[in-house]
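All protein chains but one are shown at their positions in the complex.
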Amino acid sequence: MIAYIFKRLLVAIPTLLALIVISFLMMHAAPGGPFTQEKQLPPQVLANLNAKYGLDQPIWVQMGRYVWGVVVHFDFGPSFVYKDRTVNEIIAQGFPVTLSYGITAFILAVSVGVTLGVLAAVFQNSWLDHVAVGISIGAQVLPNFVMAPILVLIFTLWLGWLPGGGWEGGDWRHQVMPVIAMATAYMASIARITRSSMLEVLTLNHIRTARAKGLPTHMVILRHALKPALIPVLSYLGPTFVSMITGSVVIDMFFSTGGIGKFFVDAALNRDYALMMGVTLLVGVLTIVFNLLVDVLYAWIDPKIRF
Amino acid sequence: MKKHLLLSTILAFAAVPAFADKNPRTGEELAANQAYSYRMLDSVKSLDPQLISSVEDSDVARGLFEGLYNEDGDGNLVPAGAVSYTVSDDKLVYTFKLRPEAKWSDGKPVTAADYVYGWQRLVDPALASEYAYYLELAQVKNAAKITAGTAKAADLGVKAIDDTTLEVTLENPIPYFTKMLTNSSTFPAPKAAIDKFGADWTKQPNIVTNGAYLLTEVVDGEKYVEVKNPAYWDAKNVIMSPITALVINDEDAALTRYQAGELDRTEVPSGQYPHLKEQFPAEATSTPYACAYDYLINVAPGKGNEALKDVRVRKALSYAIDRDVIVNNILQGGQTPAYSWTPPAINGYAMPDIDYSHWTQAERNDKAKALLTEAGFGPDHPLKLTLNYNTSDAHKKIAVAVQQMWKQTLGVELTPNNYEWKVHTDKMIAGDFEMARYAWCADYNEASTFLDLYTGYSTNNDGKYANPDYDALMKGAKSMADPSTNYTKAEGMLAADMPIIPIYHYAKVDMIKPDLKGLPQHDVMQFWYAKDLYRIKQ
Partner (left out) sequence: MLSPVDMGALSRRLAKLDEVRGRSLWADARVRFGRNRAAVAGVVLLVLCAGFAVFGQLISPYSYEFIDFKIMGHAAELGAPSWAKGYYFGVDDQGRDLFARVAMGTRISLFVGIIGTAISVLAGTLYGALSGYIGGRTDSLMMRLVDILLSIPFMFVLILLLVMFGKSLTVLFVGIGFLSWPAMARIVRGQTLTLKSREFIEAAQATGVPALRIILRHIVPNLLGIVVVYATLLVPDIILTESFISFLGLGVQEPQTSLGELISEGAKTMRYGTLWQLAFPMGFFMATMFGFYFVGDGLRDALDPKDR
């Protein structure tokens, strides 16, 4: 297993390089640049800007410089739009925010989602199942851009319990609504996947046998059924965890958290190449790491798995 | 973080008892709470006066820094860093007397050399400011050459005669030069701090400022806090502190937070002004804003739609837009219907007599139908057009309404195409459009900031309107003592040739807490100065 992990980490290097090359080419192929604006800049001013940010160089040179900067100095360059800040600073400031509400939302979504899913499967077609399914569909059709204003309306405007936005260094009152708005839909998906996967596992022979032998149901479920049932949930959770901890543009914009989720859209719309590359690499690294973790967990759940 | 919070709280409390409970200038009774928080659309992009290119950053910068002149609530110049100026007979050399008691926050006096340094920095190719062209616009000697790299920064037409005397030399005697000095790019720059910290000099606590406020807390993407600067030369008249700018991207979210008491000022989402005005008559406000919204027509030869090369078609389209509907039913925020490009509220500008501006909409529609038929379009040969706009709620609503107006009145088949911002702009610059939504906000309070745009030599004339007479008028205006007659004539040509369809002129539509005073009422530039704000006792 150690050798496998080591090999996967080695493969990560060319993967990330490929990610850089593809993203770089795509960004530069898209119309408009960081300094394209309605009030067009005079050509000389534009030329100076391009020279300052190295955009006057051939794309391969820009790419080479970028990779060099990242590898040698761990420097992701200056933001082209937020001129007072570097990409390192923007990520260092925004990532902890989304990490904080993302992890909380993840824990909430997984614990509630898996519990709901297991209960619904074990008591299939009972009222419990129907309630669980009803909740999960209801939660799924409430996208965060509907959830967010509803939450603010209730908790800020009507009840006056929670502040309508901001972060204040992660004070819990500022986290409640982002966490709920983010967790709801994921919780619903996790519940549905768990339920379905659990239902399948419960019909497998060895589980049937265990139940027939008269082992207590909760023992069977926890010992034998839950673990294999978690495989599809895990596959889903790999990329999901990454997108949760890197935040959501809707939540960051609506609740003014200052989180990094906003930049996935912002940096693209602004053609802030360096910032876009920074957040793309962040997601790339996290995706590789957590998909690796998921694969390792597969092997732990089902030792018979060969890759 | 905690430390800064503590600091700002202490400073805030320390500041409150410093004045009497009356405003020293107006004599109004003041409230005990003099904290102010307002909504900012996005994080600060830069606080470096010479790098600032957004309206909101300059709002913050006007609190932290101070240039030669400020504007009062009506848009008139008020001495700030300068106390007075003289101008030579040929109107080419301006000599400013600086305020000797003005100080940087590190205790050093603000000298003429700081202005010279700031201005040289602005045009320096190495800094690569997006506003580098501003001094060229102001006709400061050699500004363009320095930006182009063909002259040295030292050759810029700005000199420090002594610590408190600044001399500026222009290339052409433009009549509105002093009006341009309220822009943050002309503020002085603290050389020592910039040399020491480089690009990091605007970060807290490195930042050195000369304005009425000190930057005490920065949480990018969330908030910026400023407190009163006790060493400011006019500190005795500064009442409001602390000033908090909260970054809130979503305007509906901002309004909710305003209603929850977290903000003292926020923008009104489009279409919501009438309801809010009814509910909160003392809080909903609308004041004119020096921006114009139009549909730009591509008249470049070989580009765009051939039908639009016919002035009759362009006029028909313009006439058939019911601007009152757009202003009263869509925007609903006190915007005004536009029949001219330059907003009539611009200082010293007289709008020409544009015939269709005083017709009824029925008359306009009849005329439009007649013109379009004359141009050869009718039910069996309908005019088909496309209109590009960048994604935004208000643009979408207007485009959809115009599409229906043209369809219902003229039988024109319009396809509105929305594009993401950069694609939209890119298509406009490339001339790859038939009609495009366009808007422009004044750089300074004078008509040339609008009218220069449609000259044949302008870099922003994307529709490629070309009229030598127009160009001659605008060139001539640069050296006239009173250019307003030229502006009026030029605007008349735009109405006759209709290369653009003016739609409306902006208003700043805000919710403002009723006890808050000192915001500009008649300044179309909407410059506001935190130091002029105060809360009255209710």
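As written, the chain order gives the labels A and B, with residue 1 at the start of each chain.
Basically, a residue touches a chain if its C-beta (ideal position, glycine included) is under 8 Å from a C-beta of that chain, and two chains touch if they have at least 3 such contacts.
What you see is a predicted model; the values in this text were computed from it and never measured.
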What are the shown chains in contact with the chain that isn't displayed?
-> A, B
Check each of A:Leu9, A:Ile22, A:Ala92 or A:Val131 against the chain that is not shown and name the one that touches it.
-> A:Ile22
Just name the one of A:Val72, A:Val141 or A:Leu159 that touches the chain not displayed here.
-> A:Val141
For the full complex, which residue in B:Asn76, B:Asn206, B:Asn237 or B:Asn418 touches the chain that was left out?
-> B:Asn418
Check each of A:Leu108, A:Val176, A:Val265 or A:Val296 against the chain that is not shown and name the one that touches it.
-> A:Val265
Listed residues B:Thr391, B:Ser479 or B:Gln521, member touching the removed chain = B:Thr391
Could you please point out the chain B residues that touch the chain left off the display?
-> 252, 256, 269, 271-272, 275, 322, 325, 328-330, 332, 391, 393, 396-397, 399-401, 403-404, 415-420, 423
Omitted-chain footprint on chain A covers residues 8, 11, 15, 18-19, 22-23, 26-27, 29-31, 133, 137-138, 140-141, 143, 145-146, 149-150, 153, 189, 192-193, 195-197, 199-200, 203-204, 228, 231-232, 234-236, 238-240, 242, 264-265, 268-269, 276, 279-280, 283-284, 287-288, 291, 294, 298, 302, 304-307
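Criterion: only the chains that are shown with their structure count from here on.
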Between chain A and chain B, tell me the centre distance in angstrom, where each centre is the average of that chain's C-alpha atoms.
-> 38
Report the residues of chain A in contact with chain B in the complex, numbered from low to high.
-> 30-33, 35-45, 48-49, 51-53, 78, 81-85, 90, 93-94, 148-149, 152-153, 156-157, 160, 163-167, 169, 252-259, 262, 269-271
In the complex, the residues of chain B that touch chain A are 1-2, 43-48, 51, 125-130, 132-133, 136, 144, 147-149, 199, 202-203, 219-223, 246-250, 252-253, 256-257, 259-260, 262, 420-423, 425-427, 429, 438-440, 459-460
